[in-house]
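Mind having a look at this structure? Questions to follow.
Of the protein chains in this complex, all but one are displayed in their positions.
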Amino acid sequence: MVEQRESVDRAVNEVRHEFDLLRVDGLSKSFGGVRAVQQVSFSVKRGEIVGLIGPNGAGKTTAFNMITGLEVADAGTIYFDRSYITDLSANQIVRRGLARTFQNIRLLDELSVLDNVKIAYHYHFRYRMMDAMLRLPRFFREEREITRKSMQFLRLFDLADVADEAAESLPYGKRRKLEIARALATEGQLLLLDEPAAGMNPRETEELVEMIRRINREFSVSILLIEHDMRLVMSLCGRIIVMDHGAVIAEGTPAEIRNDPRVIEAYLGARREDGA
Amino acid sequence: MDLFLYYLVEGICNGAVIALIALGYTLVYGIIKLINFAHGEFYMVGAYAGFAMYAVVPSSVPVWLTILLLLLVAGIAGAIIAIITERIAYKPIRDSSRLVALLTAIGVSFFLQNLFKFVNSGNRLAFGGAVAEVTQFSVRIFGTGFYLSKFVFILVTVLLMVWLWYLVAATRFGRSMRAVSQDLDAARLMGIDVDKTIMMTFALGGFFAGVAGMMVGAIKQIDPMMGFMPGLIAFVAAVIGGIGSVPGAVIGGFLIGILQTMVVWLGLRLGYAEAANAYKEVAVFLLLIVVLVVRPQGILGRAERIKV
Partner (left out) sequence: MSYYLDILGNIGIFMILAMSLNVICGMTGLLQLGHAGFFALGAYSAGLVSIYWQLPGLGMVNFIPGALAAMLVASLFAVLIGVPCLRLRGDYLAIATLGFGEIVRLSLQNLYFPAPPALLERGVERIGGATGISLPVNAQYGSWWFIWIFVIITYVLLVNLKRSAIGRAFLAIREDEIAARAMGVNLPYYKSLSFVLSAAFAGLAGALYAHKQLTLHPGDFGLLRTIEVLLMVVLGGLGSFSGAALAALLLIGTREALGQIPYIGPNRELFFALLLILMIRFVPNGLFGLKEFDGVARQLARRFKRAREDEPHG
């Protein structure tokens, strides 16, 4: 009986969220008694650029980690592209078309820039270990295709000339770009960017905004991003979700958010606590 | 039944020695996260130092005083070799990768073994004279004969553990040690002399290992490879107890000591004495794998959360 109820619930949810690319319901997570995320619900529609903002420690990155399967949620459900992905592991979720970048840039440092993008095609390759070891035609065919596509992305991000250099040798701005290129190369439908502009100078941030817009338009990829740079968020995002102390406290257009007393309170309160 | 008692007591005695060695692994790992593979060699050096000392102690000295002196000398020798090793081999690579540190430790272990092979030209040594006679004393309890020396193992181990507990809990050194193991950089900022604390930790571990080496050397033979297996077994004990945890090392040591003799006892009971004797070490490593799979952090260890 209960199982049947659940499956009916699930079906109903699927219908209801037909137009949401990502739908998060009642997501919660605690770490040793500290409630990092509690009862968080929000959605991202196809083609949207959504901002996720909030003071430090609001639980934004933890929410990202649960959505991408790197951390297991204590409670709540996640639907992506109309299917239930709450219990899937990180590598399965990427396959569904949901890729991410990290706050503290996670590149494969000793590998070449090109290989860093090629890893994004990991789940596309079909050849067998024997094809690779014996260099059979199938291997060449697929590898050529992967290299071609990867180089396309590198050109798009102005990284083609450093394709053979080790990723660790790149300057900070290019490392950020490379990580975004890698996430985009998974050819997913939704990109989760965790503080993409952190540590960038104004000119680089400007470029980044342009790039994100382009990705959104040309590749019809939806974007959910965590960011502290309010100018960037306000100019880029059509909709903003605000979190504080692990919960969603507001949601709306940039204009609405700017004038929301709860948001102002959360930010000013946080600032007062910081002593700034 | 009396055989069971005999093997149980035997296991506790062996466990005491294993625990004593395991403490060194756990103290060092707790403080700098290094698996000090050369620790078994500190034990070996202790045995050799005791043997050398025995040659110069005049036979007019009462035997209990001689033994006390030998244990002390062995401990100090273990501490000195530990300090030298730390200063020359480990300190320069403290900021390198874990793999480099591990391989250096293994290299040091290999070097010390071969150094003693070179000095001793591979001969096995055994204590003679009064010490050898004393180790043969046995007492009868409940109709079973026990070597008195085995009880000395327990006595010495318990005394040293009480001393360690006092050191860690109630002294400045103990506080520094705990601070460094919590957060090395923060401890340095708080004005703790990190280098000295690490050195003292090595010395303490070396002292315990040296004493253990002397005790075992007195009842068995002394050779350059004698530290290898006991070192490995004690290391396993430290991991099973929860590496980095002092009470864990003690529990792990006794657990393994008893496990080994119980395997032998069971073999005797079931009529596979030879096989049981042969597989008592296999049992230890099997236990290790089972514990690691079921509870990777060991019995008393704390689990780490991986930060994304």
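Labels A and B are assigned to the chains in the order they are written; within every chain, residues are numbered from 1.
Following the convention adopted for this analysis, contacts are C-beta pairs under 8 Å (C-beta built on N, C-alpha and C of every residue); 3 or more make two chains touch, one makes a residue touch a chain.
None of these values were measured; they are calculated from a predicted model.
Engineer: Which of B:Trp64, B:Phe110 or B:Tyr166 touches the chain that is not shown?
Structural biologist: Checking the options B:Trp64, B:Phe110 or B:Tyr166, the one contacting the hidden chain is B:Phe110.
Engineer: Pick out which of A:Leu111, A:Ala160, A:Ala198 or A:Ile249 touches the chain that's been left out of the picture.
Structural biologist: Residue touching the absent chain, from the options given: A:Leu111.
Engineer: Return the single residue from A:Leu21, A:Val40 or A:Ile146 that touches the missing chain.
Structural biologist: Among A:Leu21, A:Val40 or A:Ile146, only A:Ile146 touches the chain that is not shown.
Engineer: Which subunit A residues would touch the chain omitted from the figure, given the whole complex?
Structural biologist: 68-70, 89-91, 94-95, 99-100, 102, 106-111, 115, 118-123, 125, 127, 129, 132-135, 139, 142-143, 146, 182, 186
Engineer: By the contact definition given up top, give the residues of subunit B that touch the hidden chain.
Structural biologist: 33, 35, 89, 92-93, 96-100, 102-104, 106-108, 110-111, 113-115, 117-118, 232, 235-236, 239, 275, 278-279, 281-282, 285-286, 288-289, 292-293, 296, 306, 308
Definition applied: only the chains that are shown with their structure count from here on.
Engineer: Could you grab the centroid distance between subunit A and subunit B? Build each centroid from C-alpha atoms only and quote it in angstrom.
Structural biologist: 50
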